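Take a look at this one; I'll ask things after.
Removed from the display is one protein chain of the complex; every other protein chain stays in position.
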Amino acid sequence: MSLSRAFFAIIRRDLVLALRRRAEIANPLLFFILVITLFPLGIGAQPHLLQAIAPGIIWVSALLAAMLSLDSLFRSDFDDGSLEQILLSAHPASILVLGKIIAHWLVTGLPLLIVAPLLAVFLGMPKNSIGILLLTLLLGTPVLSLIGAIGVALTVGLRRGGMILSLLVLPLYVPVLIFASNAVEMAGSGLPVNAQINILVSILFMALVLAPWPTSAALKMSIN
Amino acid sequence: MLLIPDSVVRFFHRMASPPHFYAFTERLMPWLVIIFLFLTGAGLYGGLYLAPPDYQQGDSYRIIYIHVPSAWMSLFIYVVMAVAGAIGLVWRIKLAEIVAISSAPVGASFTFIALVTGSLWGKPMWGTWWVWDARLTSELILLFLYLGVIGLYGAIDDKRVASKAVAILAIVGVVNIPIIHYSVEWWNTLHQGPTVSKLDKPSIHVSMLIPLLLMALAFNVYYLIALIQRARVELLQRERNSQWVKTMVMENKQ
Partner (left out) sequence: METKPIYSLRGTELSCIRDDRVLFEGLAFELRSGQVLLLEGKNGSGKTSLLRILCGFREPDSGQVLWCGDAINDSEYYADMAYIGHLDGVKKELTVFENLKISLALGRSGHYTIQQALSKVHLSGYDDALVQALSAGQKRRLSLARLLITQNIVWILDEPFTSLDKQGIALIETLMTEHCANGGMIILTSHHDIELHSVDVQRIILS
């Protein structure tokens, strides 16, 4: 009855499940690409304008894609009773929940990193900022999953939780959006971005340590 | 608990019992209203009549007597909400849950007032109704946080569960508010350069400061009044099956 065995079993289980339901991985990714394609259509394909707002576009789209993917985090477990079994385990629920969040990030957050360079090229971002873009996505998207997990845990029991979820979660995404998109923008102008990256790292660690607690508390409340 | 005198503990225990709270606040209410009217009268007289016009902004600065206390209250109430929510979560005190959720609409209103007055003040100062000023942006996000709390409470049918959800959300929010505030301020200085944010400059003249503090006190008392009224209604609704509510209703009928 070791905690690490349970933790990795949960991650493994969710990864296997994601592999067997591939649409769930693909959907947020397609959404991410699609939204970014819409921007040039909406504001006109002026290279300078697009280049100037590219970091913002990419990050806002990543935010929305992360938010849309959240529902799948606990939904199926809630519906088929697996969530009850996980919470009844003698292991601390917050650790098991953290396992679920990590698995969820691996299947929904990590793929964004893979397509991001392509989209950066679409929007004409300077080469030297693409590395920083990837770094901010690597540091920022786990935070989105961790914070989003709290919101989705609060609303998973509701029949129409979708709209309220965005109201709960998006304001909390503001700091990540600000520091990440700013870092990308600064890197494009060749300025140092250590401060932003350091802040993102500390936000990530804070979220890793703090977010699982309210998430597991909220889940216990939701299965009531 | 050891450091708190016995009488204080007893006072809180009594206050936390719903019938006692209901009866006590009924007696308290007229006094609160009198204090509120007195403070508001004094504050407005001092602010609008006695205080001299600003040498730069003329009379338009006087909106700070509404704007600044509202902005203070908007933050203060969120903290109260989170603390009350945490007390409700940990010690299962019904009254704390009720205080938490009753605070949310009041706090949201103050936030809204702070936003509107800020933009009204901005029109003559900046020439537009809205500028992405750090403080206004923070207030806007705070408003969203309040609306999230209110929306979540409304969406969950079982109100005991809803109170727990709200408490968790408010605690998460209160941890995030400083981070959000700091990030917005940082964003603002990078993108805008320093704006003419004179609204709550610390070097304010005493004749302007005293009315401001009076108004802040008045708003606090107003919050207490609104909170108590909402809490009483919420309490009646939740306890509608309990004996004390039934007897009270019967007594009032006669």
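Some observations on this one:
Every chain is named by a letter (A and B) in the order it is written, and numbering of its residues begins at 1.
Going forward, a residue touches a chain if its C-beta (ideal position, glycine included) is under 8 Å from a C-beta of that chain, and two chains touch if they have at least 3 such contacts.
Just so it is clear, the structure is predicted and the values come from calculations on it, not from any experiment.
In the complete complex, the residue from A:Gln46, A:Gln85 or A:Ser202 that touches the missing chain is A:Gln85. Contact residues of chain A toward the unshown chain are 1, 5-6, 9-10, 13, 16-17, 20-21, 76, 79-82, 84-91, 96, 220, 223-224.
We take it that only the chains that are shown with their structure count from here on.
Note: centroid distance chain A to chain B, computed from Cα atoms, is 32 Å. Residues of chain A touching chain B in their complex: 150, 154-155, 157-158, 160-161, 164, 167-168, 170-172, 174-175, 178-179, 182, 203, 210, 214, 217-218, 221, 224. For chain B in complex with chain A, the residues that touch the partner chain are 89, 141, 144-145, 147-148, 151-152, 155-156, 158, 161, 164-165, 168-169, 171-173, 175-176, 179-180, 182-184, 186-187, 190.
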